[in-house]
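Right, one structure below, let's go through it.
All protein chains of the complex are present and in place, except for one that has been dropped.
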Amino acid sequence: MTKSPASAGPVAPEVLADLAAASHILAAQGVVDAMGHISLRHPDAQDRFLMSRAMPPALVTPADLVEFDMNGDACGGDTRSGFLERFIHSEVYTARADVMSVVHSHSPSVIPFGLCDKPMQAMFHNAAFVAAGVPVFDIRTKFGTTDMLICDCVRGGALAETLGDKNVALLRAHGSIAVGDTLQAAVFRAVYTEVNARIQHWALALASGGPLAALSPEEGLLADEPNQGAAARAWQLWRSNVRAKTNW
Amino acid sequence: MTKSPASAGPVAPEVLADLAAASHILAAQGVVDAMGHISLRHPDAQDRFLMSRAMPPALVTPADLVEFDMNGDACGGDTRSGFLERFIHSEVYTARADVMSVVHSHSPSVIPFGLCDKPMQAMFHNAAFVAAGVPVFDIRTKFGTTDMLICDCVRGGALAETLGDKNVALLRAHGSIAVGDTLQAAVFRAVYTEVNARIQHWALALASGGPLAALSPEEGLLADEPNQGAAARAWQLWRSNVRAKTNW
Amino acid sequence: MTKSPASAGPVAPEVLADLAAASHILAAQGVVDAMGHISLRHPDAQDRFLMSRAMPPALVTPADLVEFDMNGDACGGDTRSGFLERFIHSEVYTARADVMSVVHSHSPSVIPFGLCDKPMQAMFHNAAFVAAGVPVFDIRTKFGTTDMLICDCVRGGALAETLGDKNVALLRAHGSIAVGDTLQAAVFRAVYTEVNARIQHWALALASGGPLAALSPEEGLLADEPNQGAAARAWQLWRSNVRAKTNW
Partner (left out) sequence: MTKSPASAGPVAPEVLADLAAASHILAAQGVVDAMGHISLRHPDAQDRFLMSRAMPPALVTPADLVEFDMNGDACGGDTRSGFLERFIHSEVYTARADVMSVVHSHSPSVIPFGLCDKPMQAMFHNAAFVAAGVPVFDIRTKFGTTDMLICDCVRGGALAETLGDKNVALLRAHGSIAVGDTLQAAVFRAVYTEVNARIQHWALALASGGPLAALSPEEGLLADEPNQGAAARAWQLWRSNVRAKTNW
C-alpha cells in the first residue's frame, strides 16, 4: 500500500462550491447522467487536482471533493474511493500546463462521432472551439482488446497524447473529454460540444450528402474569442440554477 | 377456479421498497410510460416472484406488490389482478436460474430494432451487455396472427427460449425485456438499452452506410465487468431521487 | 344574429372535470401545445357536445366548458367564443354515431405523415388502432387555396368523410384528429398516435429502405382489444397527475 501524498493545502470554499456546482450543471445540461466527472487543478499547486469521490455527479457536494496528485493518488491521507478513470484527468494536467479543468462524459449525441469516420465540425460560433478539429482516441490502437476504461497512467497518457493541443477529444465507443483554462471554460465546452453534436446530426441529415457551410478554422479562431463572455453569461445562469437548489 | 398457491413467506420491507422504487426509476428514465413492469424473484424462494398488480409503474407503492408462482398465479390468497403479461416474468425465471429481476418495456427508441433487420450493437461501454447480441422474438413464427401479448406460459416459454443466455431481447412490434442477477443490474440494463438505442439511431445515420466501430463481443465481455460499479452508482442516484418524492 | 339553441341539460361535475383534465393530459403528453382541443359528446344528447371556449388547453378548467350543437353554435345563451375549428368536432359527431370524443392536435412528430406519401403504420400493439390505416385529408382537393382551417360545416363534413370509419386521420400541413367511443379512448389514441409517429420516424431511418415488420391489419384488430385495459391504466396515471396540480 502506497503512502498518501501530502496535500498542497486548503482550497477556498467558494472554489470548492463552484466545482461541486459544475457537476450539477453538467447533469442538468444533459452532458453527464449517473456517470461522468469534472475536475479542477489545485489553485496553488500545478501537480494536484480536485475531483469528487466516485459518485453520481448530480449528488456531489463540496464535502465530496478529494485532492489527487498526478499519479491519481488521493492526498493528505484521504481514503475515499476515486473514479477508476481519474487518470484521464491526471494525465491531461500533466501534458497540458494551460489546462485548469477537465470534463469526461458520455453524452448520447456525442458518442456517434467516435464510432465512424465523420469528423465533428463547428456548426455555430458558440462551438467555435470545435473548428480546430476533434481527434478520436481508439483504445484498440495501442492496447488491443480492453475494458475500454482509462484506468491507469499509461492509458491516460495515450489519451492526452491524442488530445494534443486541442480542447475536445472523442473516445471510441466510450465518450469524450473537454478541457479549459478555467472551470467555466471547460463546462462551456462540454455543454456546447453536446449541443454542436445534436446540430450536426440534423445538419448532415438535412444536407444529405451535400456540403455544410461549417465554421472554417480561421472563423473558429476569431469566433472563440467572444465565447469567453458567452461562457461567463452561461455560467451566471447555470450557477444560479444550482444555487437555488442547494444550501452550499 | 384454481386454489391460490401458498406464499413463500414475507419479504423484507426494504426489498419491497426497492422494487417499488425501481418502477418509478424506469418511468423517470423514460423506459416505461403508463405501461411496462419490473419483477424480482422472491429472495427466499426460487419458484416465486414479486411484481405489482396491474397498474401504472409510476404509481406503484410497496403495498401494490403481489407474490406470484411460476404459473403466474397470485399466492397466499391475493385476489388482485396481475398484468396480462406476467408470464414473461414467470417463464424467464423458470428458464434462467441466474436471473433475479426482469423488466418489460416499450420504450420508443428500442422498438425499431425489433421491426427490421438491423441488429442492436453496443455503442459504448455502459451498454457492453448488448455486445453479446440481442435476439428478436417474433410472435408470428410460432403463434401466427395474435394480439401480440405474452399472455400465457406457452408464449412466455417461447420468448424465454429466444432470450437464451442473453440479457436483453426484443419483441417484434411490441418492446423488449432486460434481465439481471440483481434488481439493480436489470434496471441498469433496461435504462442503457434505451440509451444505446438512441445512440445507435444517431450513429447509423451519421455513418450513412459505412461501418460502426462498435464494441466487439470481446470488448463487451471485459467492459461489462466495471458496469457493476457503474450500476451501483446509477442506482444510488436514481434511488435517492425516488426517495425524495415518496414517503416509503 | 342566430338565437342560441337550447341546452340539453346539465352534465355531472365529474364528467366536466374529466374533460377539462383531458386537455391538461394532452398538453402534458406533448400532443397539444398552446393550440389544439378535445371535446366530449353530451352524455344525454346525441346532438350536443362539450368543448372549452377558445383558450390554451393547459389552462382549461371545468368552468371553461361550453355546450355546442351540431351547427357549432353555443347553447343555452352562452356567448363565449368557441374555437374556429369546432366544426371538426360537430361534423365528426354527426357522421359517426359511435364516437363520443374527438381530439384535434398539431403534434410535431405526426405532421410529416400528412406531408408526403409515406403512410403511418402501427409500430407496436399500443398503437394497434393505426393498423387499420390513417387517411390523409388534403383541404386543397375540394377547397383549393385556403387558410387551412376547418372553420365551417362544409369543410368539417369533408374531413369527416375522409375519416370514414377510421379512428385517426391526418390533415395535410396542419395536424391530425383522433376519435374514440369514450373520452379515455380518444385521449389514448391521440397520445399513441404521437408515440407511434416518433417510433416510425426512427424505424424507417433504421430500415433505410428495407421493409418494416409493422402490425398487420389482422394483428391490429386483435391487439386493439386489450388496449382498452391499457387505456384505463394510462388514464389512471395521467388523471392522477392532473389531480395533483389542480383543485377541481
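Odds and ends about this structure:
Letters A, B and C name the chains as they come in the text, with residue numbers starting at 1 for each one.
Here, contacts are C-beta pairs under 8 Å (C-beta built on N, C-alpha and C of every residue); 3 or more make two chains touch, one makes a residue touch a chain.
Everything numeric here is computed off the predicted structure, so don't read it as measured data.
Across the whole complex, the hidden chain's contacts among the shown chains comprise A, C. The residue from C:H106, C:K142 or C:K166 that touches the chain not shown here is C:H106.
Only one residue from C:M55, C:A95 or C:A158 touches the chain missing from this view: C:M55. Touching the chain that is not shown, out of A:S81, A:T141 or A:S240: A:S240 (per the contact rule at the top).
Hidden from this view is one chain, which touches chain C at 33-35, 54-56, 58-59, 84, 106, 108-109, 111-118, 138, 145-149, 172-175, 201, 204-205, 209. For chain A, the residues touching the absent chain in the complete assembly are 122-126, 128, 195, 198-199, 202-203, 205-208, 210-216, 218-219, 222-223, 225-226, 229-230, 233-234, 236-238, 240.
The rule is short, and it goes like this: only the chains that are shown with their structure count from here on.
These two copies of the sequence, chain A and chain C, are related by a rotation of 180 degrees on CA atoms, to the nearest 5. The distance from the centre of chain A to the centre of chain C, each centre being the mean of the chain's C-alpha atoms, comes to 46 Å. The set of chain A residues that touch two or more partner chains is empty.
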